[in-house]
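Of the protein chains in this complex, all but one are displayed in their positions.
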């Protein structure tokens, strides 16, 4: 279940041996990290909410606006041509990033949330009916929960959940046989849990779904920028992620879809760019990807995303994965040595984030005090209210890592948590 | 019909007398304009498709990514706080820009197209039924046509058009009494036509709509960045525009709505940021604006839009309006002096753009050759196929202006058109 | 430890957050208003017993859970509000709002707020203002109705009472 992420067939193997990577130099590519907050050096441990951007991505956006901007597709002048090439080039780059077969399998959206809503409102609206089942998991972010919940309510379909075992954050896959039946029209699940750090066996789950004829959607928001994500290896029908979490700009996201799926979907938003022909009372629409991209697209977002993917593959996603996981494992171990700490998610095989709670200290108080120490954590329900409710907590604190973080920063976190514990124990 | 744009009650009067403005200095704020294409200095006359960006907007985006980026609303650490303040500050700025009553009347979207789709899929879906009428005009961009056409088809409603008189691009408002009846649930129209340069009497049309109880949507894509747009003076229910056409970044747009209207709309996309509470099988949603903004928003887009609105109001939208109109009037006059030129849109009271055709020269050939002279024009149906069909043409060429354009550039355009005419007359 | 945080988490505040006063269900309440802050999951239900003759708050109780700022603020509020008339309670609410949002300059914070003034440090932490005001939102709702029960949610960016 773990190995497939690194199967030998991966299209995009790391370019450097891990030892050769100068992580400190990479960190210097991120201007924002070089600052103090509240008089302390910034320790940014909230990359699962949104990653920071390297100079290369910022520069690509600036270069675009300073040299090549124009509307795309519509013009036949030089700048329009360049903007179109930049936009479609980003699509090709994204296809390579995911090892998709063709750029036509890539639709640009605002982000993970819009990608999922698009699928729910088009594929879901057309293919899910009364009595059908939609299967998701208790690990899902609200973005991969509410659209299906609302679709199920609209259609009279049933929304089923693969349960989480408990604090360890693992899915109870022993229930799969019983839940993943031929009644399931769509099976949507997160690749990596943003709360628990659980890594789900995506390829295996998709294989099982195919056996019962269920269409699959993989929420790769937490995985796309952190490990290799190969849609052919995973074998999903849809896969979604957000640019802003993988070093890219805000406002851009990706929907990968199999051509067969796109072909059976009605349009989503309508307007310019997505039509073949329009008459006063009828219109004909383009196929994917353009048929699902109405209006002027976020060209600068696509350009920045392109630069982000180049950056990630230059570092090597395998290396990033090892680096982030190492920090998370170290954090997990250090925190588990402190008294009164409740840890969430699996003890082994976890992704690069750790959620936890301090006994008798509300997560908000913890995060506020850590902020005073320069440490940016997230506190709250991490957009998974019902899971928190199931675990009997209102909120938790989360430290999430990227390759620009260091062990020294984890040490600062531990020091901060110890101080906070002492302070509230007064 | 013309004057209201400048009524004395405007909230945002120009800060400079027109004479005092150093337009050449302003132009130097736009790095992209300082380049050659095909060995000729770039003459960018395609701002109606997308405007260029001043250094101030680019800098605001860079500053945001280099100092303040983080996810919004979700965090309680310093950067998250700053990002939230930046995002909500842009909302307040937009409310002021439109003279809306409160920031809660402003929803951020990807652009005009998404704003209109949002209204069609929520307000429209709920309030338009079989036999109802939706009224639009023959001037509409596909973005303000297809969503209503598709809604009408879904609902069995009737889509009616206020006709365009002909090449002069004016609406035949003598038909209004007959078309704008109490059966009309929604009346959507463009403030300024992107093809014809027609300026519609928005306040008057909204007043008429109120008399029959129709809800109004004003497409301000071509007006928001070019003249004062005051939602209270116009008296519309909804107003929409795109950031990228008003000096702002790509991927961000605005939906203004009256609180009464927002209150009667179901949510659009669902997910994070827009919920009050979520349980496994039900969810409660926030009111506007956050209830219509699911997922991580385009924070950098809002930040850039904020800077763009500051820039525009610093120059003064009244001044910009006069400047752009002057260029268009000059272009219209010069083109009308050439033989074999067919001009579209009103001869007087036109906005800052001119569409035209050269006898026996296809618009594509014209635009390609003009590009060779360094001049960026648009050629095509400008996202209004049925209007072009009505006028008996497949496509047209369009020169559209912004305050960074000059009379010298118009002279170059005229020179280019003359050369092209001569070339094809060989 | 940072000076700011000493100020934010003074011992009186920690004390109130650990042992909130008037905590627990109020028997026979005239009004009950429950509020939550969806961002962090904090929840407060405030009950008032109104003496109809005097139009005074004769009894007060609250339940729920939240961070220390939220709990301490609600606890301190209940101490202050008991025995006040509707109008007096409304004035208190205004004073508190002025202080917590920073609209009232430091030097002009009314003495009448008493121990509530210990929460003035919150104004330096805009992201925590909503924690300090959750109980007060409930109070505002409760004062606005004459009987019955109501529910509301606080918009995460809404610090106005």
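We call the chains A, B and C, going by the order they appear; numbering starts again at 1 in every chain.
Definition applied: a residue touches a chain if its C-beta (ideal position, glycine included) is under 8 Å from a C-beta of that chain, and two chains touch if they have at least 3 such contacts.
None of the values given here were measured: they were computed from a predicted structure.
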item: Visible chains in contact with the missing one; value: A, B
item: Contacting the left-out chain in the complete assembly, out of A:26, A:76 or A:119; value: A:76
item: Residue, one of A:53, A:93, A:191 or A:290, that touches the chain absent here; value: A:290
item: Among B:63, B:208, B:342 or B:394, residue touching the chain not depicted; value: B:394
item: Per the touch definition above, residue among B:363, B:377, B:399 or B:413 touching the missing chain; value: B:363
item: Absent chain, residues of subunit B that touch it; value: 38, 362-365, 368-369, 372-373, 379-381, 385, 388, 394-395, 419, 423-424, 426
item: Positions on subunit A contacted by the hidden chain, ascending; value: 73-77, 80-81, 84-85, 88, 275-277, 284, 286-287, 290
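Note that only the chains that are shown with their structure count from here on.
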item: CA centroid of subunit A to CA centroid of subunit B, Å; value: 32
item: Subunit B-subunit C separation of Cα centroids, rounded to whole Å; value: 46
item: Cα-centroid distance, subunit A relative to subunit C, in whole angstrom; value: 38
item: Residues of subunit B touching at least two other chains; value: 74-77, 80, 275, 277
item: Residue numbers of subunit C (touch at least two other chains); value: 39-40, 127-128
